[in-house]
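Only a single protein chain was left out; the remaining protein chains are all shown in position.
As written, the chains take the letters A, B and C, and residue 1 is the first residue of each chain.
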Amino acid sequence: MEIFLQLLINGLMLGGTFAIISIGLTLIFGIVRVVNFAHGEFLMIAMYGVYLMNLQFGLHPYVAMLPMFFLMFALGAVMQRYIIQPLLSASDEIQIFATVGVSTALMNAGLMVFGADVYSVDMSSAVVGTGMTSIGSLTINNGQLMTFIVSILLIGALDWFLKYTFLGRAIRATAQHRDAALLMGVDVKKIYIIAFGLGAGCLGLAGGLMAPQYPVFPTVGTFFVLTAFIIVVLGGLGSLHGAFLGALIIGVVDSLAGYYIAPDLKEVVYFSIFIAILIFRPTGLFGAGRGSE
Amino acid sequence: MLKFNNVSAGYGGAEILRNVSLEVKEGEVVTIVGANGAGKTTSLRSLCGLIPLTSGSIEFQGQQINGLQPHEIVDRGITLVPEGRQLFPFITVRDNLLMGAYKKTARKDAEKRLEEVLELFPRVRERLGQYASQLSGGEQQMVAIGRGLMSQPKLLMFDEPSLGLSPLLVSQVFDIIRSIVQSGTTVLIVEQNIGHTLRLADRGYVLENGEVVVDGTGEQLLDDPHVKRAYLGL
Amino acid sequence: MKKYVSKIKGGAVAAVALTMSFSAMADINVGALYPFSGGLALLGNESFRGLEIAIEERNANGGLRGEQIKLVKSDAVDAGQAVGAARKLTSIEGVDVIFGSFSSSISFAATQVAELAAVPYFELGAISDNITDRNMKYVFRSNPTAKNFAEGTIDAIFKVVAPTYGVDAKDLKVAIIHEDALYGTTVSQFQKDIAKEKGLNVVQTLPYSAKAVDLSSLVLRLKGAGADVVLQTSYQNDTTLFFRQMREAGFKPKALIGAGGGYSMKDTVKVVGEKNMEGVLDVDFAQYLMNEAGAPGIKEFQATYKERYGEEPRSGHSLINYSGAKIFLDALEKAASLKADDVREAVMAIDLPIGSTAAGIGAKMNENGQNIRANAAIMQWQDGELKTVYPEAAAVAAPKFPQHP
Partner (left out) sequence: MNITQPQNYVSLLLLLLMLVFPVVAGSPFVYHIFILVFSYAALASAWNVVGGFAGQLSLGHAVYYGVGSYTATLLMINFGISPWIGMVAGALLASVISVFVSWPCFRLRGPFFALASIAVLEVVRLLVINQHGLTGGSAGLAVPLQQGVEWMVFRERWPYLVISFGLLSAALFVSWKIKNSRLGYYLIAVREREDAALAVGVNAVRVKLAAVIISAFLTSTVGSFHAMYFTFIEPGAVFSLELSIQIAMFALIGGLGTISGPVIGTVLVLPLAELARGWLGDFADGFHGFVYGVVLVIVVLTIPRGLVGQFGARVGALINRLPGYKEPETVQPSTSTLTHVQSETLGQPILVAEHLHKYFGGVHATNDVSLTLKEGEIIGVIGPNGAGKTTVFNQLSGFLKPTSGSVRIRTSYGEWVTPKSPAEFAKAGIGRTFQIVQPFADLSVRENIMIGAFMNTDDHVEARAIAAEVAQLTDLTDQLDKVARDLTVGGMKRLEMARALATRPRILLLDEVLAGLNPSDITKAIEIIRRIRDTGVSILMIEHIMQATMSLSDHVAVINSGSLLIEGEPEKVVKDPQVIEAYLGKEYSHA
């Protein structure tokens, strides 16, 4: 029982990390309707950014993630404006290849600039985000706990933004009915740029939050990106709460399957869940009726 | 206030509007009638900037507006209540209405405006928290009109406001449009249900195959043989 | 018209001949086939630096057979590209010999091409045993293989862990975990076989993906099984992840034994922390803290490396590549010519005792071209340094475990 509880906690905490990565993806997926295969590389850039800020200015990653949010926002906005926007009316495969191209280019750019070395932020003198919290015999990693909490706060903040501001409402409206949004005077192109920027910006936060846990190297994005896609489809396109719940589910599945089945088969388990969801409930577990068809 | 000068427009090479000229004066109610496929909706969509013109020009308050982005046209004070309502399905009724006040000049008075609109549609008030997709057809039409009013338009356009509604609801919708007209908003209606429309309108244009074949006051058109021919082939 | 054509032809031929003779006179072309990009880039590059230093050293001392050696770099990310890279080296670049290749799958593909082109291929770092099991005439390997690594890790249990704790090795519960790609699978398979042969009590064998972002459930399984000794074959990311999550779960086995990879890397210590790596055993190509007596030239190499690249070596891959390259370069110097058969003859004649190179290995090739005097060293992390603890001749420190006072 104790092991089960620990597994559950581990899974939920891992889910927090998955959530912070998936939130941005679901925003972009749900609003701009583009599958961004470069999402993992955006995460890589954010992680390098946090590393550099720590190295140069000694910023704690949790501080560095704030400027990183804005830098990533700018990067996402540029990508939307100059690469995705011209392809909005193009077919799906064209859009996918564009983002695959960006992904390849960025990954190799990372290699050119930083080399293949593995860098990690020096957390030895940091007070926040390191160490463990024990509850009885159960333990929680403080950094992961922080990630978990911030992902909840981020979802809360985005939720508030989308519900209670004119811009947020316009973003939701554009996602649901592009033409009608146009008639309301919404500058749809601008909305897409903002949405893409927000999605990328979330990764800026993810970069800071993950720094105490994971080192950075050019291919780090590929470790996370497929899982993020699974989570987004599982949770339902564009649904923030769905992405969060999906992330927790996949985290727990990862943890339990790794223990009760086999560590090398846990991906098989959640990829199978993913395929089943696509086939039998393409709107995702929590989708609001729009999905893969 | 609004002027079409020899406008031609269409989709993908097919010309649906041909050399259409028409005019709406401030404070007027003007209607465009005609059979299905005659180009009524196309004329409204080209006015909103959703379809580029192939020739001609559109002027609003003396300035050329064709070629502007749709949101720029909304900013000038032109709002369309589209055919088939086109509400945002998974957004609450309240937020749907507030979306109507998206343009910068309408935002600060949005809450006040919302109250006014709700006074006009008391039934909508009870539904404020529901998703638009959960409403009945009539309620959706009310929300769509309300949403159009939220932008405080100078020119409000309706595309087939009676579509898919029961006769009783159609009468209600036209009563509402009438009250909007009385409050001083200029209105342009495209409608198939010409009985109601022509009675309401100051003037009307009859479109046939993308061209204006007759125009005149509402009363004149009611008796015009073109109208009956366009609809019933008599 | 005809005249004109022949004139052009003549000119072209002359030009080609000129460039060919030019390169023939000036240099000996030597191929360097490594993964320089993609996921394997880091260690591929580190391996290459060892070769580069060996070549530069040789050039500074008058070159090979009186000529300067020119290194031709060729990048291969996977087996498919390795074939292309090897073809290019053997045909277009016309190299006399090829050095490589860090990755076993790259080596498999590239050696095949070189063998058919009759260009000697010197493997300096890939560890899959089968590479030299294929009756190839011109493929030689200087470094220890996966089997040597596995033997080393089991040796570490018998010769280091059990004596230090003063227990019988067969009473220890052993767990084998490994990343599930080529490297981890190969080493762990030998580990399982040898452990069985020697009567060890293996309680868990758990493969996992090197791309895993969470190993906490694996740690809990080890903890639940009460493993005393954990053998891990891993890259860097999974090593650091495993250490972090082991700490979080409060799992403290008597000994951790790695088979190179992530366990040998400075960066791993940087991420994991010195005190968390304290006492961890590592079986790998020899690293830098070796008794100079058992590894002549190691200090010098280290100094050269630091001067050349401005940093400490990132792992022992450079050293083993350096040592291997030197062994083969010496053979090339002595060969009758650079023809493949002469090279083979010279290589087969090499006879160096263990402990005579900078990496501590000796050199003597068997019929298959495998160096039978390549052994893996047993090292231990002590105070943030990887110190050789076994064999005694090369040892610089005695083994000690923080868990064992």
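Annotations
Here is the rule we use: a residue touches a chain if its C-beta (ideal position, glycine included) is under 8 Å from a C-beta of that chain, and two chains touch if they have at least 3 such contacts.
Model, not experiment: these values are computed from the prediction.
Taking every chain of the complex into account, the chain not shown here touches A, B, C. Per the touch definition above, the residue from C:134, C:170, C:252 or C:339 contacting the chain not shown is C:134. Screening A:5, A:90 or A:153 against the full complex identifies A:90 as the residue touching the chain left out. Checked against the full complex, the candidates B:32, B:170 or B:188 give a single residue touching the omitted chain, namely B:170. For chain A, the residues touching the chain absent from view are 35, 83, 86-87, 90-98, 100-112, 115-116, 218, 226, 229-230, 233, 262, 264-265, 267-268, 271-272, 274-275, 278-279, 282, 291-293. Residues touching the missing chain, restricted to chain B, are 12-14, 16, 35-37, 137, 160, 162-164, 166-167, 170, 192-199, 209, 222, 229, 231-234 (touch as defined at the top). For chain C, the residues touching the chain absent from view are 36-38, 41, 45, 73-75, 78-81, 83-85, 87-88, 90-92, 105, 108-109, 112-113, 116-117, 128, 130, 134-135, 180-182, 184-186, 189, 207, 209.
By our rule, only the chains that are shown with their structure count from here on.
Inter-chain spacing, taken between the CA centroids of chain A and chain B, is 42 Å.
In whole angstrom, the spacing between the mean C-alpha positions of chain B and chain C is 76. Along chain B, no residue makes contact with two or more other chains.
Looking at chain A, one finds that none of its residues touch two or more other chains.
Across the complex, chain A meets chain B through its residues 163, 166, 169-170, 172-173, 176-177, 179-188, 288-289. Interface residues of chain C, counted against chain A in their complex, comprise 37-39, 41-42, 44-45, 177, 180, 206-209, 211-218, 220-221, 224, 236-237, 240-241, 244, 247-250, 267, 270-271, 273, 314.
Partner chain A is touched in their complex by these residues of chain B: 48, 50, 69-71, 74-75, 79-80, 82, 86-91, 95, 98-103, 107, 110, 147, 151.
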